[in-house]
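With one protein chain withheld, the remaining protein chains of the complex are depicted in position.
Chains: A and B, in written order; residue numbering restarts at 1 for each.
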Amino acid sequence: MIRFLATRALGAGVTLLVKSFIIFSLIGLMPGDPLDLLIQANPEATPEDVAKLRAIYGVDQPIGERYWSWLTQALHGDFGYSRAQHRPVMEVILPALGNTLILMGLAFVISTIIAVFLGTVAATQKGRLLDRCINLLAYAGISVPSFWLALVLIYLFAVRLGWFPAGGMPQQGEGLHGWAVRLTLPLLALVMVEIGGLTRYARSAMLDVLGQDYIRTSRAKGISTPRLLFRHALRNAMIPIATIIALGFGYLFSGALLIENMFAWRGMGRLILEAIMGNDYNLALVCLLFTTAMILVANILADLAYTWLDPRISLGGRRR
Amino acid sequence: MTHLIEADNLSVRFAVGGGLFRAKREVQAVSDVSLTLNAGETLALVGESGSGKTSFARALLGLSPISSGTVRFEGRDLAAMSAQDRQTMRRSVQAVFQDPFGSLDPRLPISAIIGEPLRIHGIGTARERDARVAELLELVGLPATAKSRYPHQFSGGQRQRIAIARALAPKPRVIVADEPLSALDVSIQSQILNLFVELRERTGIAFFLISHDLAAVHHLADRVAALYLGRVVESAPRDALYSHPAHPYTRALLDSVPRIGMGKRVPGHALGGEIPSPLAPPPGCHFHPRCRFATERCKAEVPTLRPIATDHLTACHHPLLEAA
Partner (left out) sequence: MSDVIEKSVSVWALRWRRLAADPAALAGLAVLLILIAVCYAAPLFEAWLDVSATETDLLSRFDPPGGGHWLGSDDAGRDEFTRLLTGGQTSLSIGLLGALGSSLLGTIIGAIAGYARGKTDMVLMRITDGVISLPTLPLLIILAALDLSKLGFSQDFIRSGAAGYWRIVLIVTLLGWTGVARLVRAGTLALAEREFVLAARAQGAGSWWILTVHILPNAVSPVIVATTLAMGRVILAESALSFLGVGIQPPQTSWGSMLTNAQELIGTAPELAIYPGLLILISVIAINFLGDGLQAAFDPRSDAR
């Protein structure tokens, strides 16, 4: 177990390094130059001043060396400053990370529960009206542009009905009620987008399991259907479902990015977008690395979930 | 005289296993096999499953890696051939495989399947190839309408005929047939066997036949070689081998099939036990754990292949007397 975790963590570390270099290089190709903005702010800067600034910021060096110096600093815990917010990057990221985890975590739990339920129902009702309706809903979920769905929700529930605010974070003193009110619409949007794919996977995983001999035998033995479904079949169906969920973490994040943006939810997604759009390179870089790291951790968790759900698999020697 | 095909001390080894934490091991599928095939001749290779027949045939066809030894075609070393010569040799050596369901591309119509070797080698114009396909269909006993149909529309025997027509397309000198009958119904087997006999009469083609069906081998072969765990244990003209098997393994193979009606043989013993894993072959004579005649010498010393009569070779320390 410990050995498994160690190998996986090592692998993830290497992946992260490679990716940090790729992202670092890409960010270097973004429009503008961090110095241009400093120089524009100070019209009296002489060419010598500019050269001095370049030396300080290390912009003159080849990409490999710039990356190396960034990396050594980062490994010492110093992720640098956000240019736009004039604060250390970590100070900016941590609250955003918290907000994102609240939104994504809730969406994750709610959509998994709903999707597994709908998928199970659809599988048992295969071909009937209920299955068709659930299927159509799932198709809509995977086919809708999430930002547009958010827009429609805002129009309906904020503009027309006025039940919820159109967006923004809860203010100090708004308490739990404030959180509930402001979270409802973004959560609704994220869950609606997320359950589409999940329901389809849950349905087909359930169908596979229900087609297996032992379930048919248990049925013949007269074990009651709900018990059979939720005790035996679901446990087996959860194995493929868990993988899809964990591997779909990146997808959930992409959805969250757009939705946070629509509802002015101050999470990682919105932060990344602002950083990219505002040429705040360092912030964008660190945000992306955080996101990549979260995806890697989710993948490792998926493997752990595997073993927990399927006692036949031992860690390290994963069945393929 | 140069032989059509000559294998000289041919060995084929496969690396197996070798995960992240496991060491790679070697399977010696074929060890130092020397065999020759002359123009127009039919040589049969017999042996139990896993004895290395397929690996040897594939090495001849250039499909398995040759680990050591040489293959010569008309006296010229395959490994030293120019790319162009090798293509010429490929035209002359064609293959028929065991599974007629797997050896035809399900997406291609029969005309494309049979014409494939011609197209690969750029033989003839499209029209000439069409004519050749029609000719071949007739030769293997299929209706001319077969050419625009697909493999799934044919039975196993018909498919094997198609595979044979494909092999004949570039007018090869030899056909290497690896268990061409064993996937077919018994009633169909004899039809295909007769087709081989007929083809040999009409075209003078040589066959390298792999089979564990000793009755079929008797029907077709001029010479027979027996393979055990990658080694040739006996090779002889057909009649000599069937009437006077010198190696206890060959003898047991023959005893294990219903009487074929050859010569006088005392009722023998069928083969007991299992073929050992080629990953860990027994020392000395590979056959000793299953041999009724094994002695201490057999456990220690590898018997070499040596002549015991004209053209009759065997690798046994104690060849059966009646062979002499």
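As a working rule, contacts are C-beta pairs under 8 Å (C-beta built on N, C-alpha and C of every residue); 3 or more make two chains touch, one makes a residue touch a chain.
A quick note: this is a predicted structure, and the numbers were derived from the prediction, not measured.
Note that the absent chain touches A, B when the full complex is taken as a whole. Note that of B:Gln28, B:Ser103 or B:Ser235, the residue touching the chain absent from this view is B:Ser103. From the options A:Val109, A:Ala140 or A:Ala180, the residue with contact to the chain not on display is A:Ala140.
Interface residues of chain B facing the missing partner chain: 58, 61-63, 86-87, 90-91, 93-95, 97-99, 102-109, 111-112, 115-117, 120-121, 148, 150, 163, 166, 170, 176. By the touch definition given at the top, chain A reaches the unshown chain through residues 15, 18-19, 23, 26-32, 139-140, 142-149, 151-152, 154-155, 159, 247, 250-251, 253-254, 257-258, 261-262, 272-273, 276-277, 284, 287-288, 291-292, 295-296, 299.
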